[in-house]
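Of the protein chains in this complex, all but one are displayed in their positions.
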Amino acid sequence: MSNPDPPAASADIPAIAATALTRRFGRAWAVRDLTFAVPPRSVLLVVGPNGSGKTTLLRLLATALRPTSGKATVFGHDVVAHAEMVRAQVAFVSATPGVYDSLTARENLQFAAAMCGRRFEPMTLWLERVGLAGLGEHPVRTFSQGMKRRLALARAWLAVPSVLILDEPYNGLDAEGVRLVHTMVTETTQRGGCAVVATQEWERGRRIADGVLVLSGGRLADHAPAAHFAAHILTMAGSHP
Amino acid sequence: MRGQTFLGAIALGLLAAGAYVGLVASPPDAFQGEYVRIMYAHVPNAWVAYVAFAITCVASALYLAKRTPVYDYIAHSATELGVVFTGLALVTGSIWGRPVWGTWWTWDARLVTTAVLFFIYLGALLVRGLADDPRRGARLAAVVSIVGFLDVPVIHYSVVWFRTLHQPASLTRGDIKIAPPMLAALLLGLLAFTVLFAYLLTLRIRLARAEDAGEAA
Amino acid sequence: MTTIDRVAAVTSKELLLEWRGRQTATAMGMVALLVILFLGVVLGSEPARAPAVLWVAMGFATVLGIPRLTQAEVEQQALETLLLYPGSREHIYWGKFLALVVMLTALLAFLWALVGVLFNIPIWTHLPALIGIGVLGVIGLAAIGTLLAGVVLHVRARELLMPLLLLPLALPVVLGCVRLTEAALAGRGEGMWLVVLGVFGLTALLVCPILFEVVMEEP
Partner (left out) sequence: MGWIALAYGIVLITLTTYVLVLRRRLRDATRARGTPTQHSSVR
């Protein structure tokens, strides 16, 4: 069951569609009534102050969290009813890399590859693509945050996903690391897939963003093409409580 | 509220009648003398505890299948009641054993199984309380309750066979031939406790529902 | 066939993690050694006691070893990634189950060597029977243990809960193995306990993977 290729990029099926998506933790509304759609071949940038619900939204789309109400679909598959189909198409890199420290870089990737049904590919290729060439045999414990981040990105990249979901990908990355993220994103969108990137670093994010979703207090403050936002985005996002 | 107190009143009446028959109206036992009266307090507790755990297991399975909160309220309430009544069964069991057999604790299969049940369901309650998310806590408690209930018959028979090698099945609870009047006292006690259990269960379920509503308001 | 790949991947990852750190193995071995020595001193070391001492030590060591099975996922926040791989979560159960079976088998072999010496039991003459019993015992403990390793993942006070959850549930395994071992050492058969352990192991292997998926469900 290798990854199904993304469906032909017919415009009618949105890559991602959310309708009144809501998630509550006890009494607090983390995300409330989000309705938006992301066409294939595009990158959605999710911005907003801390606690605005960015991470919760991403985890809902990646099926890591179950919505309290409302619906979300990835290439037509419901994130709750067809969770396994969604997981087969989505690669999610969370804010914490979540790699096994006492395993080496190569072993981490080999495990991820086997779990995605891609056991027999050479890992050296992926290590080189994320700038970790030659570090395959080093235990990840010795890696810096930036290097662990690159390994986590390689782990998502080798799954050749139709949907790439990145939570604060730029954390700890140098300039070359940022280019790596953008290569991954554009490669995914060119294949007909889409990417969702949540970040505070508007300067870096806007270069690849097609659409921007502004969250504030778990609600949709704004959703428009990137060009529309240009420079003043930071002030607006920051102004909401 | 009216139905609730009505049930409570019936339970109270039956308990009083049961106590009266158990303590006064029924004859002492040939072998145990007056101490047989403790049996009327011990057996109903154990019976209700097993009923509670059967309800817990069914409600837990339904909750996992259907995920409707009401099944979780029932499972949670039945587990808590089960732990209370198992505790009482163990205490009254050992109080009964002390004068009649001279020991607080006999390794009789039924007592051991009841004790094991107490810990399994205490575990289920703790798992529910210590989980990081209330909904997940309910699911984990359901899993523990189901495994626990499936395990009870195996535990019971393994304890029975494990002990019989050393000590013949000791004469506790139902084994002794019960004279009719004593049987009446016992059955009245069982009925009274069953109605009491129904009353407590409905009360506890309403509490669980109210607390959940309060939590998620 | 990706199912076998995925199960094998989880098992080899678990064993690799364990081999690198070796904490769990040493911890389990240490606890079992201490329990056996302690009981041996206290209860006296005539051979008749050996089966009980061995399987009690096995039970306690398993209690210690199981939370560590999911420790790596918790400490390095790797659980979310593990659960988001495509494919059923049952594969994760079977992967961790087999890893636990390997670890418990190694532990049992170590314990038999120890008990053989301390209680001077001629284990070689009864080896096939002891191996058979060991298989039943290890599968029973591992089946329940892997499910409970999943349960305690999302719970505070993990070390307190594991004994409270595992020991009552695994009681039939310990009792069964003690009686079967005593029978094996005395050379007579014990059909009934084989049935008990067989039923226990079978139901556990059928029920636990399904419940594991429920336990691993996202909140």
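Letters A, B and C name the chains as they come in the text, with residue numbers starting at 1 for each one.
Heads up, the rule we're going with is that a residue touches a chain if its C-beta (ideal position, glycine included) is under 8 Å from a C-beta of that chain, and two chains touch if they have at least 3 such contacts.
Every value quoted in this text rests on a predicted model; they were computed, and no experiment measured them.
Across B:9, B:65 or B:210, the residue that sits in touch with the chain not pictured is B:210. Taking the complete complex into account, A:218 is the one of A:131, A:193 or A:218 that touches the chain left out. For chain B, the residues in touch with the chain missing from this view are 19, 23, 34-35, 37-38, 41-42, 45, 84, 87-88, 91-92, 95-96, 98-99, 196, 200, 203-204, 206-207, 210-211, 213-214, 217.
Simple rule for what comes next: only the chains that are shown with their structure count from here on.
Averaging Cα coordinates per chain and for the whole protein, the chain whose average falls nearest the overall one is C.
Farthest chain from chain A, judged by C-alpha centroids: B.
Put simply, the C-alpha centre of chain B and that of chain C have 31 angstrom between them. Separating the centre of chain A from that of chain C, both taken as means of CA atoms, is a distance of 38 Å. With each centre defined as the average position of its C-alpha atoms, the distance from chain A to chain B rounds to 51 Å. In chain B, 133 are the positions where the chain touches two or more neighbouring chains simultaneously.
Shown for chain C are the residues in touch with two or more other chains, namely 217, 219. The part of chain C that touches chain A in the complex is made up of residues 2, 5-6, 8-10, 13, 16-17, 20-21, 72, 75-88, 217-219. Residues of chain B that touch chain C in their complex: 64, 116-117, 119-120, 122-123, 126-127, 130-133, 135-136, 139-140, 142-144, 146-148, 150-151, 154-155, 157-159, 161-162, 165. Contact residues of chain C toward chain B in the complex are 144, 147, 151, 154-157, 160-161, 164-165, 167-169, 171-172, 175-176, 178-179, 192-193, 196, 199-200, 203, 207-208, 211, 214-215, 217, 219.
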